[in-house]
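A protein chain is absent from this complex, but the other protein chains hold their places.
Order as written gives the chain letters A and B; numbering starts at 1 within each chain.
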Amino acid sequence: MAGQTESKKTVKIYIMGREYEVPAGITIMKAVEYAGYQYIRGAGCRGGFCGACATIYRLKGDYRLYTALACQTTVQDGMYLVQIPFAPAEKVRYNIEELKPTGSTVLALYPEIARCVACNACTKACPQELQVMDAIQMIKRGDIAKAAELCFDCISCGLCSIRCPAEIVHYHVFQLVRRLYGKYIAPKAKHLEIRVKEVEEGKFDMELDNLVKMSPTELKELYDSRDIESPEG
Amino acid sequence: MYYPGCSVKDYAKSYENSAIAVLKLFDVELVELDRWNCCGVVYEYSADAVMQHVAPLRDLIRAQEFMSKIGDNRLVTLCSMCYSTLKKVNEIVTSDSEKLNNLSEYMDDEPRYNCGVDVKHVLEIILDDSIMGLKRIKEAVKRDLSNLRIASFYSCSLLRPKGIGIDDPEDPHILLDLISSLGAKPIKFPYEKRCCGSYNVVYDRSIVERTVMEIVKAAGRWGADMIITVCPLCHYNLNIVRNKFNIPTIYFTELMAYAMGLDETLSKETLSIFKSKIGGG
Partner (left out) sequence: MSQKIGYPDYMREYIKIVEETRERRLKERYRRLSSDERLELLKTWHPDYKEGTKRPIKIGPSAGLMVPHEVANLIEAYPLIDPNDIDLSRIDYDVDVLIIGSGGAGTSAAIWANIEGIPAENILITTKLRFGDANTKMAQGGIQAADRPNDSPARHFLDIMGGGLYANDPELVRELVRDAPFIIKWLEDLGVIFDKEPDGTMIEVSGGGASRNRMHSCKDYTGLEIMRVLMDEALNRGINVLEFSPAIELLTDDSGNRVTGAILWNMETKEYYIARAKAVILATGGYGRLHIQNFPTTNHYGATMDGVVLAYRVGAKLRDLDATQYHPTGAAYPDQILGLLITEKVRSMGAQLVNIDGEQFVYPLETRDAVSAAIIRECYGRNKGVVTPTGVRGVWLDTPMVDIIRGEGATKRYLSSVYRMYSRFGIDVTKEPILVFPTLHYMNGGVCINKYGQVLGVNGIIEGFFAAGEVTGGVHGKNRLMGNSLLEILVYGRRAGISAAKYVKSGVSPGKLTLNHIPKYVEELEKIGVPKDRRAPMLLPEYRGEKVLSKAIPIFPI
C-alpha cells in the first residue's frame, strides 16, 4: 500500500469554481489556505468537533453531492468545493425548568418535525455518520432517551438541515432532546447531592484551611506519601 | 411482524397494550420490527409522486429485512391510517414496476424491495378463523357485557378505498359482529362510516368539532353508551365531545381486553368508564 505522498505530488481542486493546484494529501482546510485564503468564517476547532467547516463538494464526472468537514477530509483530484459556514435557523427560546420530557414537548416547540418523510437525506449528509433520520423518528414516537443516544455525537454543522425537504433544523431539535434527557430522564447522582451539602455545611473547610497554610515542603511530604487509587477502581 | 406507528407509542399506548395482551391470549405473538420509521401518512395525501411513498416503502423494506428473522411475511398494524398507507404503497409498487424502479433508485441507501410483505390490519388477524375467529373470542369472554350498548366507528382508512379497505364501505359489519361476540349490544348508526375530520384538527379545529358533534350526537340518539374505534386519530377527535354527550370513545381492543378480564392492561380511566357504564347504564 503506497504512502500518501508517493503516487501524485499535487491535485487540482476548484474552490468556488476557481482552479488551484495543491499538494496531495493535505486536508481541504489546509488546501484552501495554501491557495491563499485566510479563513474568517469556516474554521473553528480544526479538529472535527465544532462543525464550523461544513463543506459540500462534487467530484469530476460524478453528479452526486458529497458532504464533509474540511478539517478532517483529504483533498481529491477534481474536487469542486464550497463551504457552508452557517445554516440559517431560528433557535426557539424556552425555559428548561418548565418543560416535560416528552415527544409532544419537542413537537410543540419544533412542529416541523411532523413533516419528516423519512427520505434519509439528513443521514446521508451527516459527516459524523449518525442515524439522523432515526433520531428524528424516535422523537416522533416519544422515545426521548433513544433519540438522545442517537444524536449525542452531533457537532451542529447544519448539513442535515440544509438538505432536509421538510426544513427541519435537526441540531436545534437535538439540543433540546439531549437536555430533556439529561435533566429529567437520566437518573440523578445521589452521591453528588450528598457531597454538595457536605461542602455547604463546611465539612472540609478546616482541612483545606490547614493545607492552604502549608509550605511547599510540607505539601510535598503529604503529596509523596498519598495513596493512589488504581485506574480500575 | 408488528408495525406500531408513531401514535401507538405515545398518545395511544393503551391501544397497543390491550391489543398485544388480547392476541397473546390466543397464542398470537406480535413481534415488533427492530427498526421502523413513521409511515408518513401525512404525506401520503400529497401530490408528489415520489416523496409520498418513501416513508412507507422504507418500512416495507424493514419488514423484508426482519422477515428472515421470524419466518413470517405478515406485517400487522393497529392504527388504521398506518395500515392504509402501508398497504396502499405495497399495492402500488407491486403492480407498477416502473414506480418501484423509480423509488428504488432514489432510495439507493436501502436494499431493493421485492414485494414479499403482506400488510394486514389487526382486525383481519382477529377475525381470521384459522388464527382467532369470533367463535373462540366468544368463548374467551369472562364478563357479562349485555348491559353495554356499543356503537361501531370504522374510520375511513379501514373501509376505503376499494381493495385496501377490509370491509364493505357502504354497509360494514365486522365491528358489529365483534361487539356481538363479546356479548355486548351492537349499535349500528348511519354515521359509522363517516370521516371524523382527520388532521384538520391541527389546522382548523372547528371543522372537526362540527363533524364529531354530529357523529357522537347521532350515536347517542341511536342508543349508544360508548363508541369503539380502530384509529388513534378518530379516538382523539371523537373524544373532543365525549363529555357533552357522556359518550366516550375507546379502542376496540380495550373492549376485548375488558371482556376477557385483562384489567391490568387497561388504564384506570378506561376501567372507570366501563364501571360507570355497566353499573348505571
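We take it that a contact is a pair of C-beta atoms (placed from the backbone, for glycine too) under 8 Å apart; a residue touches a chain by one contact, two chains touch by 3 or more.
This structure is a prediction, so every number in the text was calculated from the model and none was measured.
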| item | value |
| --- | --- |
| Contact list for the unshown chain, restricted to visible chains | A |
| Touch list for subunit A against the chain that is not drawn | 1-5, 23, 25-27, 30, 33-34, 36-41, 43-50, 52, 72-74, 76, 91, 93-96, 128-129, 148, 152-153, 155-156, 175-176, 178-184, 186-193, 195-196, 199, 204, 207-208, 211-212, 214, 216, 219-220, 222-224, 226-233 |
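Keep this in mind: only the chains that are shown with their structure count from here on.
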| item | value |
| --- | --- |
| Subunit B-facing residues of subunit A, complex | 102-104, 114-120, 123-124, 133-134, 137, 140-143, 165 |
| Interface residues, subunit B side, partner subunit A - complex | 4, 6, 9-10, 35-38, 40, 42-43, 51-52, 54-55, 58, 107, 109 |
